Every structure is written in C-alpha cells, then in structure tokens.
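Below you'll find the structure I mean.
What you see is the complex with one protein chain gone and the rest in place.
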Amino acid sequence: MATETDTTNIDARRLVHRLPDDVLLHGGIVFSILLMASPLLLAVIMSTQSTTEVYQVTNLGLGSKGLSNYSDALVNYDFSTYMLNSFVMSVIVVVGKVTLSLFAALALVYYRFPYERAVFMFILLTLLLPVPVRIVPLFQLMADLGWTNSLLALTGPYIASATAVFLFRQQFMGISASLVEVARLDGVGPLTFLFRVLIPMSRGMIAGVCVITFIYTWNQFLWPLVVVTDKSSQVVQVGIRYLQGSAQAGLTQWGLIMAGAVLALLPPLVVLVVLHRPLLRTLTIQQK
Amino acid sequence: MSDITIQNLRKTYDDVRAVKGIDLEIDDGEFLVVVGPSGCGKSTTLRMLAGLESVTDGSIAIGDRVVNEVPPKDRRIAMVFQNYALYPHMTAAENMKFGMKSASEFSRDEIERRVEDATETLDIAHLRDRKPKELSGGERQRVAIGRALVREPDVFLMDEPLSNLDAKLRVQMRAELLKLHRDLETTTVYVTHDQTEAMTLGDRVAVLEDGRLQQVAAPQELYDYPTNQFVAGFVGEPAMNFIPASVRQRGDEHVATAPGLSLTLPAGSGLDGIDDDGLTLGVRPEDVSLVSNRAGVSESFTAEVTVTEPLGELLLLHCRLGDEEIRVKVEPRSRIAAGDTVELAVDTDRLHLFDSDGDAVYHSSVPEQETESALAD
Amino acid sequence: MSDITIQNLRKTYDDVRAVKGIDLEIDDGEFLVVVGPSGCGKSTTLRMLAGLESVTDGSIAIGDRVVNEVPPKDRRIAMVFQNYALYPHMTAAENMKFGMKSASEFSRDEIERRVEDATETLDIAHLRDRKPKELSGGERQRVAIGRALVREPDVFLMDEPLSNLDAKLRVQMRAELLKLHRDLETTTVYVTHDQTEAMTLGDRVAVLEDGRLQQVAAPQELYDYPTNQFVAGFVGEPAMNFIPASVRQRGDEHVATAPGLSLTLPAGSGLDGIDDDGLTLGVRPEDVSLVSNRAGVSESFTAEVTVTEPLGELLLLHCRLGDEEIRVKVEPRSRIAAGDTVELAVDTDRLHLFDSDGDAVYHSSVPEQETESALAD
Amino acid sequence: SGGGDSPTQTGGGSAEQSGTTAGSSGAQDVSVSFWHIFGGELGQTLEDMASEFSQQHDGITIEAVNNGGYRQNLNQSLQASRAGDPPGIVQIFEVGTRLALDSGSFTPVEEILPEDKIDLDDFLPSVLNYYRMDGTLNSMPFNSSNTIMLYNKSAFEAAGLDPESPPRSLAEVRQAAQTIVDQTDMESGISWPNHTWMQIEQQFAKQDQVLVNQENGRDGRPDQTFFNSEAGRSVYSWWKQMAQDGLYLNPGIEAWGEARQAFLTQKVPMLWDSTSNIVSMQSGAKENGFELGSGYLPTPDGANTGVVIGGGSLWVPDALADEKKQAAGEFIAYVTQPEQQARWHRNSGYFPVRQSAIDRLTNDGWFENNPNFSTAFDQLQDTEDTPATRGAVMGVFPKTRSINEEISVSIINDQLGVEEGLSRMDTQVGEALAGYNGNYDGSE
C-alpha cells in the first residue's frame, strides 16, 4: 500500500551496516535532540524552584519547592479548572469531528448523488477560511447566539473540518474497490457497512485524526482568548497568560509559570508519544 | 436453470468503448473462461454480469430472466476477486457470514450450516478463526471462494482469482477449482489473462480482444484451429511463428513461398481460389524440427541460429530465416550453439494461413479429425 | 583478472542465518546465474559480493585481492537492481554520469566518451535526455545497465534485473543481455528466482537453497543430472514426479518397485550395493508416456487420470498411481478425459533415484554421453 | 446601544425584590463576579474583601476574579457585554474611561449606589473629578495611584550621595545615575517600564501641558494632540540620552515586572513606579537587603504642577440584571468604606480616595511611620487643579498608549529623532482620533 509509508513500516533490511560514521551520527542526533528539548528540561527544573531560586540565574538544581508550584498552579491559580475545560473541549471536538467527518466521507465516497464534486469542493474550500479570516463575525455570531463562555462556542467552530473529511475520504478510497463490491453483491446497508467494515478498517486513520485533532484543539489560543471572557470557562493555554501577571514581592513567579506551562504541555505530549504511529501515518497522507 | 444468454452487450465509459457488442451463450453448469490481453474488456463484461456495472446496450439473461435492471444481490450470483476481497478485520468465518447476515433472510442455523459445509468442502475448517493476514495467499483465496460458496449461487463469477498466487500455488489451486466445479457443477464464468489457465480450466474458452469476442471454443480447438491471427498468436508459448508469405496455385497444388522457404500445402478447406501475396503463414515452434530427426522430408530449409535457450526438457532456438525470426523447439540435448546453421522442416499437418485482415483462411488439418487414443480398457 | 573466489561465505543477521557457508569459483568472463526460491540467500550473497553487506565469516576474493574489507566503490564492480534504482529527477545521461562524477577520478571528456559508448552499445542514445518516468520499463532497465556499463567494471552483479518487466519484454531483454555478455565478456553474477531465466542465461547455474549451494553446473546438466531431490524438483515445469520406491537387487538387475509400478533399472553408476526401502524414484512428466506411443515396452503400468490440462502443444495428465499423483505430458490431441485409466511407461534412460536424505544416488543415463547433433554443414 | 436588549434584564419585578436584598436571607442568591486585575497579595486582599462582604451579606456572593491586566479587563468586559453575559463589576483603568462610557455598555455607578451607605462628599474631589463626565459619576474610583520614584538608599549611600534627598529634576537624576554607575557595580542608573503613563501622561501634567485639545478632551471630542511640544521634547531628549549612555535600563513595553525586578535585584538604583506597588516593593527591598526610599516623580527642571490620577475605577455593566446591579452597588459601597479603604491602602499603596480614611490613617500615625506611603499622597496633595492635571479624556486612549510606546522604543533606540518620533505620535494618534470621532458621530 502506498499509504503505508515511512518510519513505522520500514523494511528490516534498512539496518544496513554503516558503522564507520555511526558514532558521529548518533552524537549529532543526541545533540540536536537535547538542544531541542533543553527549554523543556530547564522548565521542568525551574518549575521546582522558588522565586528566589529562579532569580539566581545559574541555579540549575532541582528547587526547594518540589511539586508545590504545580499544586499551587492547579489549586490556587485554577489550572485544574482550565485543564478540565481544555480536556472537555478537546474530547468533544475529537468525538464530534470524527463522527461528522465519517458520515460525510461515507456519503462522498459511497453515494452517487448530484453535484458530488461541488459538494466536495464546498467542504474543501473551507481550508481557505482559518479562524483569523472570520474571527470578528464569528465572535459576533457567538455573542448573538449567547454562546460565549460556553463549550458550544469553544467547540462548535471546530467540529466540522475539511481536513478530517478529506482524510477519511482518502482512507475510504484506498479501501480496495472489491471489498466494496463484495458488500454490494451482498446488499449490505450503508450504516452496517460504515460500522462493520469501514470503521474497523480505518482504525489507524481514525486514531491519527483523533491525535491530530486533540493536539490541534488543545493548543488553540486565539479563539478561546476572544470568545471566553469568564475565567472559569477558560482553557489552559489562555490560563498561562493569566499566570504571567502573578508576582510575589514584586517579582514574577517564574517557577509557578513554568509549572503551568509544563501542565499545559503534558496532555498533548502524552497523546503524541503514545499514539505517534497512527499520527505519523495520517499526517503523511494529509500531504496529498 | 442458470444458463446465461448475452446479447449484443455493450459498455461505454464516457469516451471509452470497453465492450463493443458481445453475443454469448453459456450453458447451465458450464465452466467458461474469458481470456484476453489486459484492457480488452474481460472484467467489464464480468462486472456487467454481476450487476456491478450498468449495461450500456444489449441484454443479459440468467436463466429466463433478463437481469439488466436487477440489483446485484438479487441475481443469485457470487463473485470471487483477484485480491480476495476479504475484510481484514474479520476472521475467515466472519468473512463468510457477513454478507449473509446482512441479507437477513437466513437464520443463524442456516448460516452456520452453510459455513460448516463450505469450510469442509474447501478443507479450511481449521482456518475458521484466523484473520486474513494470518493466512497464506492460497488459504485466503480458499476463504474467498468459501464466501462465494455459502451463498449457494446459480452462477460463480471469478475475476483472475489466481493471479495473486505464486506459480506453484496457482497450478495447485487450478486443479482444486476444477475438482470443485466437477462436484458442484455450478455455471462458472472465469476471467483470466493467462492462456495456460484458460486452456486448462475451461470447458470452453472465449477469447476477447478490444471489446470483441474473437473465438469461443474448446481449448484444444482454439489451439489447433484459431479463427484468426490474434487468437493464433495469443494462445501458445512461445507464440506461433508468423512468416509473411505468398501462395501460388501450381496445378492442383498450392505452394507457399517466403524468403528462404517454399512449402507445398496439403489440400484442405479454404485453399480454393487462393493465389495471393499478402498472406501470413503460421507455424508453431514445436511444429518445426531439425531435419535429421525426420526422415524423408523433402521440403527442408536452412536457418541461422541466433540464440539458444536450453529449457531443460527442450532447447529453444531463435533462428533467422530471411528477415524473419522463427522459434524452433528441438531436443534438449542437441549440441547446437548460436551461430550454427541448421536444416529445418515443418510439420505440414500443422500449417495455418491468415489473410491480410488476420482471418484464418486455411488450416492444413481438418477440425473433425480423429486422434488416436491411448485408453487402456 | 576478475575471477571470483568465494570461500566458506557466511552471513548471519541477528538471529537469521541467511547464508550458511558457500564455496564457489567464478571464472573470468563467466556468466553465472544464482537461482533459488525466495529467501534462500541469493540477494544476500550478491550484496556481500558488492560490499553492501558485511561478511560474517569466510572470504571473497575478486582476482587476487580479498575484498572482505574493501568498500563497495573500490571493488570495481557494478550492480544492476530489480527496480532499476534510477534517480527520478535526473535524465538518463545524468543518471549514468552521477556516480562517475562523484568519484572525481574521471575527466569530463572521459565521462562523456563512456556515456556515449554505453548509450550506443545499448541503443539508447535517443533516450539520453529523458527522465526515468518518461521511459518504459525496458528502457529504464537499459539505462540502469548503461549506468553499470560506464563504470567499466570487472564484475557485473545483477539482482533480478528483469523481474519487473512483463513476460514479453523479459524474454526480449534476456536475449539482449546474452548478446551484451557475448560482446563484453565481463564476469557476471546474475540472481534470479526464475528457473527459465537461469537455464537460458547462465554459462553455469548455481542453485541455492536455505543458504547453501545445492549444485553448480551447466544448465542442461542441472536438468539431466540433478545432484539432489531439491534441484531435481526446482528445475523443470511441471516439476519432476517423485514416487517413494524401494529398490531390490535381483541377480544383476536392480528393480524399483512402488505401489502399482515395477521398473528394471538400467545399469548405471551408483546402483552397486543399493538394496533399499526409503528411496524416491524421480521421473519427469515428459519422460512418462502413453504405452500405445512406444512400441515394445514391457514394463508398463496403469494409472487413473484425475485431471486433464490441455496446454495446446501437449496435454498434461494428473494421474493417480497408488497413493501418489504423477504428472504426464502426452500428445495434445489425445482423447483422454478425467476418470479414464491409462497405460503408461517411463523412459528408462531418464530415471533418477534419491536416497532418504534427498541426495541423488543414481541417474540412469551417464553424464558424459554424446548426443546426436543435427548440424548442417 | 449595547446590551440594552439583554435577555437578563427584567422589569420592575426585580426592583421590588431588591428592596429586601441587603441583609436578608433572600430566597435566591445573587452571585456577582468582580473582575479585577491583581495577582499575588493584592489579589488576595481583594478576594478577602469579597468573601468577607459575602459573609456579611446574606444572599449576595461576590466572586473576585483576577482577569489579567487592565487592557484585557476592558476588552473582555466589552466583549462579554456585547455577548450579553457581562461580569458584575469591572475594574477599568483611568484611560479607558471615555471608551467605556462611549461604549454604552455600563450603567453610571451613581445610579446604583445605595444612597444611604455612601457619602460622595467624603471623596477626594480630584479623584471624583477625573471620573465624573458631564456631571455624572460613571464609575467608582477605587484604586488610585500616581507615579513616584523609588530609590535604593543603600546604593545612594554607597556612592556617596545623600540618601535622604532624591533627585527632583531629570538632570539630577542623570547625575545620580552616573555617579552610582561609576561608584558601585550597578549596571545602570534608572529604570521604568516604557509606559506613557509615566513618561508622557504624568510628565505632561507636571509641566502643565495638556495632551489633547478641547481642554484635554473634557470640553468636547479632541482631534489634536501635543506630544511634540516642549514638554514632550525635553523628557524624550533626556530619556534618549540616558538610554544611549547606558544609564537607562529598558525593561520593555509596559514591563512592570521586569523593571521592578531590575530594581529589586539591584541592577539599578532608581525606579519610576506606580504607588500601587509600594507594599510589595518594600518587602522586596527588605528581602534583597537594601533600604527603600521614595520621592516625587522628577521632571525637567523639577517642574511640579501636579500629577494625574492613575489606577482604576469600578464599573457596572448595563446588561446586568437589576438585582445584580443592586448587589454590585452594595459591594462597591462596601469597598469604599473608610476602613476598607485604609486597609486597601496599607496592603497596596493605592492612596485612599476618601477623606475620612485619610484622616483615620493620619491619626494612626501611619504616614509618619511610613514615609514611602506618604510620598504619593503628598504628591497628590501638591497638585494644582488645571486641565493638564485633570487628565486627558479620549476614546482612543488605550490605542494611543500602544502607539506611543512603540514609537518610544524607536526613539530611545535611536531609530527616530525625538521630534520626528513625537510628531509621528501626533500624526498616528491624530488619525485614530479622527477615525473614532468620525465613526462615533456618524452613527449617532
């Protein structure tokens, strides 16, 4: 299958011996990876330090506060609320988007209906309309609907997407035509076909779309910033913004901020690490 | 009754005329193989039979019923695909059951019974709970056939079911399919582009080219009496040698001549009135031989060997005769090397003549001839 | 000097022993074909020759130089791959030049000259400026060969270079490769899994199985005198019939018996002292025949036909003999149907016996025998 | 106008009920959110006040929420009002006054104050006047501040300067800065966030120079600004020179934290800061081991017409349900009570806005014992009442700040000349004013 590219599925023979410069290569990789990760590692260290310790710039030891910056962020600075909001928002968008897109792709790939191409183009064209292109009226719309500060406003605009429809369509079209024809010969109904055949056969792709969507949604910043004005409904990315203002004895509490940042990064990072395989496969299909 | 009657069948895609008018009758219980080069319209024809493709023109009847407008599931057919078309996430048994469950006209027990029967017939009972990826190619194809079997159809349609298998397995599955057909006697239409498969499987073979039927006949008849140059060249490996020739009537006899070659043609149908230049003489590689092997041959000719290919059971010579290359099958242990000049003769009982349109105008032997048989008892 | 000497060559991947000790001498200018089933270690061996794979044990010498530790680029070899390995973004000419340019030991003119020569030799001068995707499969393979040519290597290594081509083209390229080799006389090691290719191309053929060499011999010798059952079964299509048999000495004669069959073996090397049960009698399908066709055969036997496969030029019978199935090639127009019982005899000059280890202990004909030749002049 | 069609607005029914709100255990709880801008200790103080109030007032819960900074609070409350889901009380900075008023999103606070509990005459007139437009008090001054200069007495002493007499003119600042940089290992001489509140708004007031025409915008909609005036040029020329000579440590645009940090970590000996932060600066100084001093905001030539009121006031959105407005009014009255004001002052440095609170503190000897706290107050008391010190009013004030601060960077980085930069401010703000006015008039 052309779609099974890459990284996850590489011929065992790739392990060709390349010893002479192996050490150099590994060194190079480890160096770049460490360099890339260093801000995060430093942040983790700093997140255990007290404000005074942070201000001793070269103090790179684990700090005296242990995890208390984290509990402080979670309890006193409402990060538990923000995280929960982010989580609920992300899960709703993931579930909603996957469901809606599966239905749409089912129709696009397996139904004969007038103006098929036009309908597909109609969906695809929304790629031209990222949030910034419509943010003002979208905000007004939410205001008019009275949806601001609600999950509806946070999730609604994300719940349908050209990308997911496109990916599922691509996936379905990649399913061997003869499998479809077998179903046709048997007279299998569309929903049976979707649930018994398409979904089980698209598990990897669905997982990939879930990961992409989760990370994408979790990382949203601008839209929640605009549409949520009530702190208790705010998501964690914007929550970081609130932390920035916190000061103790006139000094910014960087330890606390770092703890907040690490918290805000953790869920998408975990999702990525655990599900990187389907993610990689799905992303590379998106390219086409 | 599950004979099939196809009349003037046509299929046009936007601008492609894939099938250009086919008339064909398939008897109840017959195993008909449709063969032809890639893109000739085999699959299209089969898919119209299945109802997967709409019919542009003409009609298809299964039994007494014209099925042009009948949806696939109601045609009482089952189809087997080249790539098995098994659902990868279901076990063998689930694959077999899935279609029937969807149809909902079968009871649980009925479904179980049929799957039981089919797995037994195909000797795959032990594979019931494996998923396709845990099966070998041959086993997968067997499951796919099993899935067709459980529907107990009137007609089996198979589109190159063996072409994904390796050579050994293909030969073996071929034999199994033959046995299965002998047991079930279900009308079967089998599409392949492999002439060996066509020859060995079919009660009759239909040769298709460019959307048109070229010949429908029993395998050996196809080999011995091709109706045109296309069929002659398509069937047989290596292909029949074609030599541009002219035929002149000399008294009672007809003599074919080509550069370096002159042959008196045995009397036969079609020779009357032929006195022509633009003809093509056809002779198969095994019907040319080294002269020393055939005593008393008058009309021998010489050719230069350009390449020798030892195939073990025989030696294939590529020889230059005039401007043409002809292939000759000779004894495997002949000591012949490239560059040698050899003396050759043809089996005059196995000559074919084609006119400039490619139509066969003459075969040197007569179709209805009796062949000596070697039956014991 | 570019003969190759391989001694006790071994290759082990983590837990897979891919090559298990090969000794082989390849003469300067020889065309050696390595053949064997998938996974037997052909590619691995070739890649060790090329230096793409490190050698686990043993040694490889090209000419007088042991090359085990020599990097690929310094081995004076060129390799042609199955899927051409052309750089898609470079034209044919650029593809040919790229490697040489990198080597930087060649002058511009030298490079131009060589490419010129190669394109001429291969008749692809007109394709120079096309990119791979604008070339057909055969043309691509020609460019790939051209790229190997320009390096003017001591040894060509080819790994299934034709297996991506369709049947017709494969046959044609095969002939071209032969001609090229005849012109250049460069030592060539050619890997394939296709026995026909092996037979027709090789000066000698090395049969590999499971990481071990089974036999190295000229093609016809391989066919006629396989050293073991594996080679016997691997070469020839359909494969040799194997019938479990016991051989008893009766006075001067040795008689082989199997259910339904009893054969007096012609005297031959290896029969002395054989008086055994666990033997296997080997006879090729074309060496079995219907009795009526061979007059005066005493030791005939009968078998039931289970399947008939008309192949056009012959009819292949699957017959049941005792518990065994044997395949028999008979006259194409024989009127034999499945279920018939036929009387058969074997060509006693073409019998083989294998012991329980599969080693050939006896061939009824003698290797050095002269074959009658049919040379004119 | 905005929020008028809010679905939450109920008619007279709720007015009747509101009579029973205070002190009674009403059936329904009114919960009012209060968006403020404080983190840390100040935020804590506010939250304490809110919860104490909630405890004392059955049926009312005030939820104090730190909603980021002033800009965010203004924008978000406008957005929330637009969306019909406004907070109960919003803290908005002084320069947002005109915009908030024009937006029509807020109810004049005097309409909802429980009259029996508040005595407007007790409030400092200078403060009330800032927030009173066309005779109406639109918002309740709560946290009022001005700019003072903090300095590191220990460093002054170490450099041989008199720690008890901080520089009063910009030239003196420069001298002190130079001396300290030369004498000690301090990095630079002075710091303050690039914030027009200090370098323009306060400096102009001190030099009795209005920012905009129409009597600083109090007599009508202004359409012209005076940044490129003598007052502006003298401040900016000095500032630019300080920066060029490495005597000014630039912490960034509105970067309060960075500036304070530089001061507390003793990179600079002087800091211009809001009085609002005295408490934490005092404890910060102590933690970092130096003695904190404070003085009036220095000006060119030591001119001192006075300062403008800074800080924020409390606004109540119009779209709020009546009983919530009522509750908000109760709370606003509560936090401006003299004892709360005194407490607020002690915990922050914002000066009390009521005379009685000031009197109470004075009587307690607070100002005597805490000279840094009195500096701000004294500076305020020293202020003459002129159009310049009454403060400018314009709808585009927040944007003006952004424009000016961006241009300030270019000036002190020497990408722009002083005049060039100041007149660019005049142009850009002028355009913004024109756009705002045109639009505003157009639809009325």
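Just so it is clear, A, B, C and D label the chains in written order, and each chain counts residues from 1 on its own.
As a convention for this text, contacts are C-beta pairs under 8 Å (C-beta built on N, C-alpha and C of every residue); 3 or more make two chains touch, one makes a residue touch a chain.
Simple rule for what comes next: contacts and distances are computed from a predicted model.
Chemist: Can you pick, from "Class I SAM-dependent methyltransferase", "Type 2 DNA topoisomerase 6 subunit B", "Succinate dehydrogenase" or "sn-glycerol-3-phosphate transport system permease protein UgpA", the UniProt protein name of the chain not displayed?
Modeler: So the chain that does not appear here would be "sn-glycerol-3-phosphate transport system permease protein UgpA", according to UniProt.
Chemist: Give the residue, chosen from C:Ser54, C:Ser102, C:Gln172 or C:Ser356, that touches the chain omitted from the document.
Modeler: Answering carefully, the residue with contact to the hidden chain is C:Ser102.
Chemist: Which residue from D:Ile112, D:Ala177, D:Ala319 or D:Val396 sits in contact with the chain not drawn here?
Modeler: The one listed residue touching the chain not shown is D:Val396.
Chemist: Tell me which residue among A:Leu74, A:Val228 or A:Ala261 touches the hidden chain in the full complex.
Modeler: Reading the full complex, the residue touching the unseen chain is A:Ala261.
Chemist: Among A:Leu67, A:Leu84 or A:Ala177, which residue is in contact with the omitted chain in the full complex?
Modeler: A:Ala177
Chemist: What does the interface between chain A and the hidden chain look like in terms of residue numbers?
Modeler: Touch set of chain A with respect to the missing chain: 2, 5-8, 10-11, 13-16, 18, 21-22, 25-26, 28-29, 32-33, 36-40, 42-43, 46, 54-55, 57-58, 60, 100-101, 103-104, 106-114, 119, 122-123, 126-141, 143, 156-157, 159-160, 162, 165, 173, 177, 180-181, 183-184, 188, 190, 193, 215, 218-219, 221-222, 225-226, 237-238, 240-241, 244, 254, 257-258, 260-261, 264-265, 268-269, 271-273, 276-277, 279-280, 283-284, 287-288.
Chemist: Considering the entire assembly, which residues of chain C contact the chain that has been omitted?
Modeler: 47, 50-52, 71-74, 77-79, 81, 83, 85, 87-89, 98-100, 102-103, 133, 151
Chemist: Considering the entire assembly, which residues of chain D contact the chain that has been omitted?
Modeler: 1-2, 71, 75, 78-79, 82, 99, 102-105, 194, 250-255, 258, 261-262, 265, 267, 396, 398-399, 402, 405-407, 409-410, 412-413, 415, 428, 432, 435-436, 438-440, 442-443
Basically, only the chains that are shown with their structure count from here on.
Chemist: In whole angstrom, what separates the CA-based centres of chain C and chain D?
Modeler: 93
Chemist: Residues of chain D touching 2+ other chains?
Modeler: Residues: none.
Chemist: Mark out which residues of chain B touch at least two other chains, giving numbers and ranges.
Modeler: none
Chemist: If you look only at chain B, which of its residues touch chain C in the complex?
Modeler: 167, 171, 174-175, 178-179, 182, 195-196, 199-200, 219-220, 222-224, 235-236, 238, 284, 286, 290-293, 302, 307, 309-313, 316, 318, 330-336, 338, 340-343, 371-377
Chemist: Which positions of chain A touch chain D when the two form their complex?
Modeler: 52, 55, 139-140, 142-143, 146-149, 226, 229-232, 241-242, 245-253
Chemist: Which part of chain B faces chain A closely enough to touch in the complex?
Modeler: 50-52, 71-74, 77-79, 81-83, 85-90, 98-100, 102-103, 147, 151
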